[in-house]
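My structure is below; once you've seen it, I'll send some questions.
One chain of protein is taken out of this complex; the other chains stay put.
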Amino acid sequence: MALETLIESLPSLFDGLLITLLLTAFGILLGTTLGIVLATGRSYASRPLAYLILIYEKVLRGIPLLVLFFLIYFGLPQIGINFNALTAAVLGLGLRSSAYQAQIYRGAINSIPEGQIHAAYSLGMNKLKAIRHVIMPQMLRLSIPGWSNEFTILLKDTSLAFGIGVIELMRQGRYIQVRDPDLVLVVFLLIALIFFLLVFTANKILRYVEKKYQMAGYQTEAHR
Amino acid sequence: MATDFGSFFLNSLPNLLNGLGYTLLLTFISIAVGFFLGITLALGRVYGNKIINGFCVGYIELIRGTPLLVQLFIIYFGLPSVGIIFSPLQAALIGLAINSGAYQAEYLRGSIQSVESGQMTAARSLGMNKLQSIRHVILPQALRISIPAWSNEFIYLLQYSSIAYIIQVAELTAEGKFIAAHTFRYLEVFAMIAVIYLVLTIVSTEIIDRIAKHLSIPGIGAAKRVSLRDI
Partner (left out) sequence: MAMLEVKDIYKAYGNVEVLKGVSFTMEKEETKVIIGPSGTGKSTLLRCINQLSLPNKGQVWLDGEEITNPKTNINKIREKIGFVFQDFNLFNHLTALRNVSIGLEKVKRIEKEAAQTRAMQELTRVGLEAQASQYPAQLSGGQKQRVGIARALAMDPDVILFDEPTSALDPELIGDVLDVMKSLAGKVAMLVVTHEMGFARNVADEIIFMEGGVIVEQGPPKEMFTNAKLARTREFLGRIGALYGEEETGG
């Protein structure tokens, strides 16, 4: 009976879901941390450094995620750098996301009026303090819509870790398909539903956060 | 070493070109089909009645709420179980087009809604019907406004077409994997593939930018383009 096999396979889908969430969490963490550093660097660091960051962003935004996975997982071992599939996937997701996130933060920084940093200087703050206490808090708020967007993109992109053999939701789905070919459509529809609910919930929560931290008079628009 | 890499590159070239052909095919066909799908959905969302609007919202949210790979798996692995069988290339084309249609619909809707309502009123006051007003007044402006977003979408499709590799389409990434598996030179091969995608991305951005400049009209979409210029 197909239903029984489906129920039997639910625990393995749950395992897959955990890995998917793990990839998302660590990927976004790496992407956000690095993205903020990159954006701040591009706006406030010396010219050569800012230029290097620009190149990093362009390159990482110009390569498909799957190719980036292959480079890290299959390519790097050739020069002695070995990662397991899970680490490679987190690295790939995080690095690529950092390039997109840097762009979001930079856009936010650029939309903060110059007078803000002048006002901070006039109080006697140095550059670092001005960035930390005046620019950062505004930048982060302005970036929430873009960050939400990026979060759901990354969540969906974790499915590509399938390509380097990470046993996340998609791979679990394939295992079930191999065990019981009749279930294939149901299983992938179920996985689609799981992703949909994750994206839906994430959007709801993030929209709430966005509203809560909105600065009066500032509005931003998200892009894909 | 250098000459070694040179000859390696030359030997790989036929495979790479073959893969490149499929990558471009996937990208162009799915952006074109997705464009018509997107316009239809966007118009349905803005001008449709409750039922049409609801249908369009449902489609857009479902597609945007699930990964492209899941969609491809449903089409390629799932549908045969109910008797609908596609070749890998067909499945990839359908999946990418359906996916892109939903994303294009969203930014086209944004552009349509950013055309001031007075434009429609003025068109109607001249005696144009709704369809004529949309065609001659709203869309020419909305499409221009959406060029920067469309440019992003093109780059996305170019890159996400690599996912077709997973369902055995012999596009660029698949050819790379094939060469690497036979030569064990993973790093060089994938670096090469990465460079090809990078060049494609830069070149297509540049081309679309020129088209945008050529089509630009004073006062339309200018503000938006400036804000995206630096990307």
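A and B label the chains in the order they appear, each numbered from 1.
The working rule: a contact is a pair of C-beta atoms (placed from the backbone, for glycine too) under 8 Å apart; a residue touches a chain by one contact, two chains touch by 3 or more.
Because the structure is a prediction, the values reported are computed rather than measured.
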In the full complex, displayed partners of the excluded chain: B
Which of B:Ala32, B:Ile85, B:Leu126 or B:Ile202 contacts the chain that the document leaves out: B:Leu126
Residue of B:Ser30, B:Asn99 or B:Gln141 in touch with the missing chain, whole complex considered: B:Gln141
Footprint left on chain B by the chain that the document does not show: 115-116, 118-119, 121-129, 132, 136-137, 140-141, 144, 217-220
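In this section, only the chains that are shown with their structure count from here on.
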Chain centre separation (chain A, chain B; CA means) in Å: 21
Interface residues, chain B side, partner chain A - complex: 62, 64-71, 73-74, 77-79, 81-82, 103, 106-107, 149, 152-153, 155-156, 159-160, 162-163, 165-166, 173, 176-177, 180, 185-187, 189-191, 193-194, 197-198, 201-202, 227, 230-231
Footprint of chain B on chain A - complex, ascending: 58-59, 61-68, 70-71, 74-79, 103, 106-107, 156-160, 162-163, 170, 173-174, 177, 181-182, 184-185, 188-189, 191-192, 195-196, 199-200, 223-224
